[in-house]
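Quick one: structure below, then a few questions.
Of the protein chains in this complex, one is absent; all others appear in place.
Chain nomenclature is as follows: A and B, assigned in order of appearance, with residue numbering initiated at 1 for each chain independently.
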Amino acid sequence: MSFDAGRRRSLSVSLLGLVLGAGIWEYVGRHTQKSSFASFSATVSALWHMTASGELPRALRSSLELFAAGLGIAIVIGFLLGLVMARIEIVRTGLEPYVAMLYATPMVALIPAILAMFGFEFRAKLIVVVMFGIWPVLINTLEGARSVNPELIEVAKSYRSKELQLWGHVIIPYTLPFTMTGVRQSIARCLIGMIASEFLLSANGLGNLILIYTQRFDTAHVLAAVLSITLLATLLMGIGRGLENYFARWKVGV
Amino acid sequence: MTRHDDGVTLPAAPSAGRIEIDGLAKRFGPLSVFEDINLTIGEREIVSIVGPSGCGKTTMLRCIDGLVKPDGGEVRIDGQRVTTPPRGVAVVFQHFGLFPWKTVFENVAYGLRLSGVPKKQIEASVLRHIELVGLAGFEKAYPYQLSGGMQQRTGLARALATEPQVLLMDEPFASIDAQTREILQFELLRIWESRPTSMVFVTHSIEEAVLMGDRVVVLRGRPSSIHEVIETGLPRPRTREVLSSPRFNEVREHVWSTLMQEAEQAERELQESR
Partner (left out) sequence: MSAVPQSAPLVRPFVLNPGVRKLAIRIGTGILLLALWEGLVTWLAPSYVARPSGVARVLPRVVSSAEFRSDAKVTVVSVFEGLGIGVVLGVVVGLTMGRLRDVDALLRFYVSSFFAMPLIALVPVMTLWFGYTGTVRLVIVSFGAFLPVCLNVYDGTRKLPAQYVEVADSYHARWWNVWFGIALPASLPYLLAGFRLAAGRALVAAVIAEYLVSLKGLGYFILYDSRTFHQNEAAVAVIALALLGVAINSAAGFATRRLLPWYRPS
């Protein structure tokens, strides 16, 4: 089988998979109660209605604001703290075990405490999203900045780089691909944080849509909301991967 | 084989061909690697193959073992057309092909395990062959703990452990230092004397090709084909004395000049194309 024929075959099998999936979804949906599983067509029409009525765009916007603010803060803090930990040995030694521990802790467990301290409005939700997202950026930045080739630092120093120039020309460019790997992981975690905080703190956004339509046993709308979250997540992950590749472009062939 | 009074055995005349290569050709897309290869290798014969890098030596061995399908012609072993790797054929790979998650012992045992040999027998055979290639004591080592030469010897032991009737060797000593290499060459010849097989021996070293082979096949051209087959006519068993015999030097010079002609021609073509 030639390369192209193989590609074409994969593509058609993929398409077949999509059609088959939609078909099974439709079939199962038509043969179960509407209150437990809506068919594909019902879900698509619910998606259309929610979009046309402005309900979905509003929810999307509210969720995305939370997500973007949380991810942004997580990236900034994670990146800076990662660099500091990489360059200052005593900070790294001191904090490393606690960072590893927080990374392994299921952050959802902290939501009730955050609720108690910060209430359930945007600020509390933002803290939740940041807590979810910060660790991968931090850990990957730390790892990247620590693995800068000492020879490169030597070269920079022999060209009489000042500390700031050393950072700008060597350490940060070398570290960014690692950070971006962390950002991609953080995107996934921030999405979980976003939904979790919308479920457990003040309900708005996409999480709220899921909750209210579940209460109404309206599975078409629930699945439509889930479907739009999936599309959003796939899109965001695609952006994350794109960023990762962009910042790692000099690594090709290394 | 005829035994002479001086204890030297003359090479068996290429008896009934064990490996028959018949009009073999292979292409990769637009690239034609070799064409119209015809060669018959006897039951107890060692045929060396030399040729410039990229001329298709590895690909030819893959065709003989049935790992890739030729685009023309066929290979027969014991009269059977080869389509998948036949029993009784073992390859020593240029890339070693050791499994990094297996110890030396387990790597050498691989072929035997797959053919369902009883455990006891495997252990005895594996230990014997590890010893044979001089790796005793390294049974428990992982490939990353071995030097390139030791890895190559592990690959050799793995092939020998299956006691094949046909051995396909792809530059088996390429990454071994000069002394060890010479030791292993004579070691392999000794093993071959005690258990003669058909062997195809690919190498870049002209000396090695002449030392090992009953015949030396020179590949040339693009797509490459058999340019010349040289009978070495050296006595067996081959000992170190062979290296200083006039015949050895004569054959070596001959192979060398044949290969140089090609190199010069390539150089000329390159100059003309400028």
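Keep this in mind: contacts are C-beta pairs under 8 Å (C-beta built on N, C-alpha and C of every residue); 3 or more make two chains touch, one makes a residue touch a chain.
These figures come from a predicted structure and were not determined experimentally.
Here one chain is not drawn; of B:G56, B:P70 or B:G111, the residue touching it is B:G111. If you put the hidden chain back, the residue from A:A46, A:L60, A:L83 or A:M107 that touches it is A:M107. Here the missing chain is touched by one residue of B:D65, B:E171, B:D214 or B:E262, and it is B:D65.
Counting the whole complex, the residues of subunit A in touch with the unshown chain are 6, 9-11, 13-14, 16-18, 20-21, 35-37, 90, 93-98, 100-113, 115-117, 188, 191-192, 194-196, 199-200, 206-207, 210-211, 214, 217, 219, 222-223, 225-226, 229-230, 233-234, 236-237. Where subunit B meets the missing chain, the touching residues are 62, 65, 67, 84-85, 87, 89-91, 93, 95, 97, 99-102, 110-111, 114-115, 142-144, 162.
Simple rule for what comes next: only the chains that are shown with their structure count from here on.
The distance from the centre of subunit A to the centre of subunit B, each centre being the mean of the chain's C-alpha atoms, comes to 54 Å.
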